[in-house]
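Would you mind keeping the following structure in view while I ask a few things?
With one protein chain held back, the other chains of the complex are shown just where they sit.
On to chain A.
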Amino acid sequence: MYDPTVARLTYRALLGRRRAAILFVLPALLLVIAAAVRMFAGADDQIAANVLGGFAIATMVPLIGVIAGTGAIGPEIDDGSIVYLLAKPVKRPTIIFTKLIVAIAVTMVFSALPTLLAGLILNGNGQQIAVAYTIAALVASIAYSALFLLLGTVSRHAVVLGLVYALVWEALFGSLVEGARTLSVQQWALAVAQKVAGGDAVTSEVGLPLATVLLVAVTAAATWYAGQKLRTLKLAGEE
């Protein structure tokens, strides 16, 4: 199911592109904000939760997910170099699964790790806030990667669509429309984090059972469907 060569190519493609700069900029920004807040406001649990929930989970994690998820396959399809993977006796779902693992790993490293560090800077993990949001970031990384990998496989406008979902749907509609929150990776991840961290430092609009089912279902369905789409991928740019 996992092909180390596909993984190597994907890592190098993801981290070697200019777009990868965002992978470093966003976490750096989070750490700078955390340090500044701590310096000016001191250790405050509520502020820590606001920064981690408002910037790290609501903005940074989905953006990193878009970059890693779509970037793991989109550019290869766009420029046609994926032909070198497809012209091989390698099962298509194996290619997708491997790219998913890479996207998840990259999203986790560039979003969950900075979230933990920022949490430690903000209030030294008081009330388990740093750990809770880190768990939310880890969980969200999986679902976002699967979702955006599928987008990268089916659409040439994957990045734009991904940004629309991440910023417009999750951030804007999620805060305005009650129902939209039920269909939000962010809320599902927070539900898991709430359970793991305990207490009321983290809250979610969605109950844990529903969140878990939706997380697993979306991840599995997106991955399966991307594998099917890759089997019948038409290479663009033909006459």
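Quick notes on this structure:
Convention: a contact is a pair of C-beta atoms (placed from the backbone, for glycine too) under 8 Å apart; a residue touches a chain by one contact, two chains touch by 3 or more; residues count from 1.
Simple rule for what comes next: contacts and distances are computed from a predicted model.
One chain of the assembly is not displayed; among "Cytochrome C554", "NAD(P)/FAD-dependent oxidoreductase", "Carbon-monoxide dehydrogenase small subunit" or "ABC transporter ATP-binding protein", its UniProt protein name is "ABC transporter ATP-binding protein". Across the entire complex, the residue among A:A13, A:V185, A:V202 or A:L215 in touch with the chain not shown is A:A13. Panel shows chain A; residues 3-6, 8-9, 12-13, 16, 79-81, 83-92, 231-235, 237-239 of it touch the chain omitted from the view.
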